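What follows is a short report on a single structure.
Only one protein chain is missing from this complex, and each of the others stays in its spot.
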Amino acid sequence: MAVKDYLRERFFPHMWCPGCGHGTVLNGLIRAVEKLGMSKNEIVMVSGIGCSSRISGYVDFHTLHTLHGRALAFATGIKLSKPELNVIVPMGDGDALAIGGNHFIHAARRNIAMTALVMNNRIYGMTGGQYSPLSGYGTVATTAPFSNIDQGFDVVKLASAAGATFVARTTVYHVHEVSDLIQQAVLHDGFSVVEVLSQCPTYFGRHNRLGGPVEMLQWFKDQTTRIGSKAAAENPELIQRGIFVQEDRPEYCTEYDKVIDKAMAAVKG
Amino acid sequence: MEGALYAGLEFFAGYPITPSTEIAEHLSRRLPERGGKFIQMEDEIASMCAIIGASLTGHKVLTATSGPGFSLKQEALGYAIMAEIPCVIVNVQRGGPSTGIPTHIAQGDVNQARWGTHGDHAIIALTASNHQDVFAMTVEAFNMAETFRTPVILLFDEVVGHMRERLLLPEPGQIPLVDRLKTSVREGVDYHPYLPREDGRLPMADFGGVHRYNVTGLYHDMWGFPSDNPKVVHGLIRHLVDKIENHVEQITRYKSFYLDDARTVLVSYGAAARTALHVVEGQRKRGQKYGLLELQTLWPFPAEVVADTCAGAERVVVVEMNMGQVCREVQRVVNDPGKVFLANRIDGVLVTPTDIRQTLRLIAGQGV
């Protein structure tokens, strides 16, 4: 199918700012789904509230645009009630890890098969540029005019520690990686997390004097490297990209099927 | 909670909270026995969200909680109203506000059930005073949730929740069940998920089926896509309110006791109605013309039934376990608000026959 077949053209133009990285994530996501060759009917996209969450409106899947932070909780209900569906949950950094942090760690802990896509632009864009739990120490935001004293989360470490069985990171500069990692994440039988660093030139870039979208993309190119690369060994400051965790552990819905078997056997005596 | 299973419950998500934990414990065993799903979520909010998700895949869903948890669920409850997702929420009330008095009776969440989530909306809330009626109202709740595509709140109380008494389980098929109205639009033909039929009903398509559409908590058009067009916004809020407020008669459930010639009408609901009936029967034995109107539908408020019942009464006494939440509604709808009095108790103890009789003596000017 052509890429356009996965879009709801009726709902364009999209609402993202010029130069926003989220469109690139949408691009990578659609190419991933296209390569996977899945029917659009078996894909559910659940999102919360924020710039990133609007992504669900633009794709021609079953889409659920929910409440701020709660996308994974809604998604859990969908997945457990109909495990044959592929559930993809795009979230922003504030959505996933501030207001939705509890749902994030518990979905990871359960290892329920769905893909959490953290579109990390290090800022609350929709509300106008407040600092998020991923902004990091020393950044500037409308609510941190004297520079931010909040430390940031490391999404990869957090997801791994919470029990996610597939954890990866890339940036929108590396658009083929975005597509490839989403593909692998969707195929993974367990809770998968893909963090995609995305630029918000409007708020994060401007407040932190990082230049326009081009300069921000250049930064993703220069400041990141593949896991285990020579560059990583030479410069530990670089942000690593790639798959950090990929392991087999009992998946929640499969385990629940066993509960049903046990319960039914007990009734029969 | 056998009523929920009878109604076809397939999915429950909850979080432990006194005094509704027994429901979760029971269903964690009973649901998988019949191939249903039970999940204990990480918090109250998540449980409410999870049942909305499961409803969208075509299942009958339930969550259960008490005051503090009910407060937490309000945002997602509003989502279910806005997105028109059928679901049932049990609130076994306890004393509030805040953590309040977890193991004692109160009926203080009546107005929260009505207005708890933000914004204009309509809601259905039912209650019951004994186990047989709890069963029946639970089945009704599932039926109404499907009929009107809306969340339905079951507002029970701690006494009815923890009490034990006889329950006769109806045979399958004895109480009619409403199944989900699914769209008849075929694959490849445009399906408008939010375009109501002539009769106001909105056929659904399951997530995972052949119709892919958008569901959102934003004001939305017939495609389910966000819209701030004033016409769309106005049309949707009217639809959400009218589909319930225009069917008050269809939604109203109540019980009448000795009302035909009653000069003093007691209006009550939930466990308090048991005490009220006790008093009414005692007065009847003494030849006094007392009657009881037991409300089972609290919202939408059955204004017509209450007004008609109270029209000929000399005095109306509302018996409830709060500071007059239903009493104010009764005063609002009767011809003479001055004849409406409140007999309540707000200390975590079930209102006693003596409490009611004391109020009656005060009204009659006989002192305490």
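As written, the chain order gives the labels A and B, with residue 1 at the start of each chain.
The criterion applied here is as follows: a residue touches a chain if its C-beta (ideal position, glycine included) is under 8 Å from a C-beta of that chain, and two chains touch if they have at least 3 such contacts.
The rule we apply is simple: contacts and distances are computed from a predicted model.
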Given the options "Peptide ABC transporter ATP-binding protein", "2-oxoacid:acceptor oxidoreductase family protein", "Cytochrome-c peroxidase" or "Phenylacetate-CoA oxygenase subunit PaaC", which would UniProt use as the protein name of the unshown chain?
"2-oxoacid:acceptor oxidoreductase family protein"
Given that one chain is not shown, what are the shown chains it touches?
B
Contacting the left-out chain: of B:Pro19, B:Gly108 or B:Pro151, that is B:Pro19
Missing-chain contact among B:Arg166, B:Arg186, B:Lys231 or B:Arg286 belongs to B:Arg166
Touching the hidden chain in the complete assembly: which of B:Ser66, B:Gln112 or B:Thr275 does that?
B:Thr275
Applying the definition given at the start, please give the residues of chain B touching the unseen chain.
19, 103-104, 158-159, 162-166, 271, 274-275, 277-278, 281, 350, 352-354
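We adopt the following convention: only the chains that are shown with their structure count from here on.
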Distance from chain B to chain A - Cα centre to Cα centre, in angstrom:
38
Can you tell me which positions in chain B touch chain A when the two form their complex?
10-11, 13, 29, 32-33, 35, 37, 39, 41-43, 45-47, 49-59, 61, 75-76, 79, 207-210, 212-218, 223, 225-226
Using the touch rule from the top, collect the residues of chain A that touch chain B in their complex.
8, 10-11, 40-42, 44, 46, 56-57, 60-67, 70, 73-82, 84-85, 102-103, 106, 256, 259-260, 262-264, 266-267
